[in-house]
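This report refers to the structure that appears directly beneath it.
What you see is the complex with one protein chain gone and the rest in place.
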Amino acid sequence: MRTEDFLREAAALPGLSGNEQAVARYIADAFRPFCDEVRIDSLNSVIAHIEGRGPKVMICAHLDEIGLMVSRIEEDGALRMRNVGGVDPRILPGMRVTVHGKETLPGVIGAKAPHLLTEAERKKNYDRDDLFIDLGMSADHVKELVQVGDLVQLEGGFTKLLNGRCAGKTMDDRSCVAIMLRAAEALQRMDTRADLYFVASCQEEVGGYGAMTAGYGVAPDFGIVLDVTHARTPGAPALEVCDLDSPAAAMGPYIHPLLRKKLVEVAKEINVKLQDEVMPRDTSTDTDDLNAVRGGVPCILLELPVKYMHTSVELLDMHALTECARLLAAYLAAIEDSWRDELWI
Amino acid sequence: MLRDTLKTLLSAYGPSGNEHAVAEAVKGLIAAHVDSMRVDALGNLIVEKFGTDEHGKRIMFSAHMDHIGYVVTNIEENGFLRVNNVGGISLNLSTARHVIFENGVEGVLYCEPAKGEEKAMRHLFIDIGAESKEDAEQVVQLGDMAVYAPDYIELGDHRVASPAMDDRCCCALLCELLMYLDEPRNTVVGVFSSQEEVGVRGAKVAAYSVNPDIGVGLDVTAWGDTPEVKLPAVELGKGAAVKFIDRSMIASPAVRDALLKAAEDAGVPAQREVLPFGGQDGSAIQHTRAGVPAGCLSIPCRYVHSPVETIDMRDMEGALKILLKFVENA
Partner (left out) sequence: MDLKTLCGIHAPSGDEKRLRRAILEEARKLCGEENVRIDRMGNVLCHKKGTEVGRPHVCVSAHMDEVGFIILSATDDGLLQFRPIGSIDPRVVVSKRVLVGEDLLPGVIGALAIHLQTREDRERVLGYDNLYIDIGAKDKDEALGKCPPGTYAYFDTPYTPFGDGFVCAKALDDRVGCYNLLQLMQSGYPGDVTFCFVTQEEVGLRGSIGAAFTVRPDVCINLEGTAANDLGDVERRDEVCCAGQGVAVSFMDRSSVYQRKLFKKLLALADAGDIPHQVKRGVTGSNDAANYQRAAGGALACTLSVPCRYIHSGASVCCLDDIDAQYRLTRAFLLNA
């Protein structure tokens, strides 16, 4: 499947943290042609296995997405909501949403009109509690179709821009699932020693629980986590952003120095431009959780820069994505048994 | 009777990390009704009622025994005790309180006058009537914990207010569940957990060692039915609440739906709970080992983390029916 088609289709499927069944099934199907075994575990992580006799390696990108959940239905039929994962409330006013009630319902997030706000109110952002979802229905009709606890998905869409750049919902982190998929496909034509588990993990946006539990089940020797990172935008702190056009590799105490050094070597060998991103403490990705599984899993973190993270227009560079996949495949093919013994020497 | 069980458990002393008196009270109530009981290194009481079907599931229910309190961090020359919080103590509710220690020593908690500083735990002290440090040290040591003195207030026909209602009401519920279960097909593991109020610590350890197939946290939830409080959209007396989400966990859809169905099958009302904050033992079960489908059944409770935590006994009775049906259906 073309990566673009995968992204377009995967991004359209609902997969809010904790309720990822639909997107998990889709991703499991996508991996099946390239894997010896594919299963969905008890919490909705997809685990796709390519057998090998070398070190057991878990490659991990999360499949869940941020969104909203109905928390209360007002007398007039307006829906109040809470976030599922880190939704920026500034993106919500005027956003079109899909409410997964007894039917799939289109809605729009409303707020008090600016004309009716006081001067002081106008100067600050809307609080989530000031916002509501409008379904364009009578209160009775709303109450018939919607209940507290129903899921609300943010506006979808996938837009191709100039220079191989694309923008859409849930590029965090389905773009990295696409990278894993491309790598799995490429490995069909390569020799590998390693015993590979591609994991599309659930519940990353609420705390890395998918990587933690799938990691416990897989019990790998090494972990390779893929996630998005911030690309440069106006006003972003210069030391904390990357260029959009090439993958980055994290470094710092949570990253294993030897496994990372090997990554840099492979990148150099196959001519992939790789940026450095220093993380002095935790990485705020599945790495933190996978690293702490069982007796510990030495990890590296490979990152795809995106702009506008956690909005519905996350923007990436297709070339960076394909380069990242090329690097991942080459790295997996380079893994040798001896790495296990060299880790701490 | 549910009400008697509740009353017994409400009177036991048990701040986080010091739950053994609650464990003893629970043991006394259920010893005759379960097949095994043990207390682990964290102070969790873990009991099992074996299922009749050897291929049956292991269902873990967890209700925490501990409640919030104050730990003595300094004993001053004049006999006053300086304290810090154990769990989510509200500073605003920490003045003019009757408190009690494990050995029965009583005290009153007060706050020194503000000197322009922001009020903090370091401004609180407990007066146990001691006139000197030596005097106080006869009965209280550093690290001892005080809790709101037990109380039991009946409000109208159905409602009860008490400190420690969070989460003794669910301990009572779990005791009753174990008493009423008659030769269940599935194995039921009841965990009376420790240290929930300081970060779901006991249940984490218990979930690992129990290694269940399904988990259900039993806890109180907040309320949305008193003046100017609207969230969560949960009301007292409208039935137990099936949790969808809180800050610690998104309920596994299968368990959540099974709880809703159990309520329907049992013919009792249930509410749907979307909580913007909070956490409970179900999260520890869901996230243990390779992941365990887990949910939570909540008892709506007003004024949580105060000395007057209030519940409705009808919600308790409904919850018991839901849990019995849930075990049967699993």
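Chains: A and B, in written order; residue numbering restarts at 1 for each.
By our rule, a residue touches a chain if its C-beta (ideal position, glycine included) is under 8 Å from a C-beta of that chain, and two chains touch if they have at least 3 such contacts.
Small disclaimer: the values here were computed from a predicted structure and weren't measured.
Contact with the chain that does not appear here is found for just one residue of A:Cys166, A:Met251 or A:Val272, A:Met251.
Among B:Leu142, B:Leu155 or B:Val229, only B:Leu142 touches the chain left out of the display. Among the residues B:Arg58, B:Arg97, B:Arg168 or B:Arg201, only B:Arg201 touches the chain that is left out of the figure.
Check B:Asp53, B:Glu76 or B:Glu106 against the missing chain and you find that the one touching it is B:Glu76. If you put the missing chain back, the residues of subunit B touching it would be 16-18, 40-44, 71, 73-74, 76, 82, 84, 86, 122, 142-143, 195, 198, 201, 204-205, 208-209.
Counting the whole complex, the residues of subunit A in touch with the unshown chain are 237, 239, 251-255, 257, 276, 278, 280-282, 291-292, 294-298, 343-344.
Convention: only the chains that are shown with their structure count from here on.
Separating the CA-averaged centres of subunit A and subunit B is a span of 35 Å.
Only residues 224, 230-233, 244-245, 249-253, 256, 271-274, 276, 286-293 of subunit B touch subunit A when the two sit together in their complex. Residues 17-19, 21, 41-43, 45, 69-73, 80, 82, 84, 147-149, 203, 206, 209-210, 212-214, 216-217 of subunit A are the ones touching subunit B in the complex.
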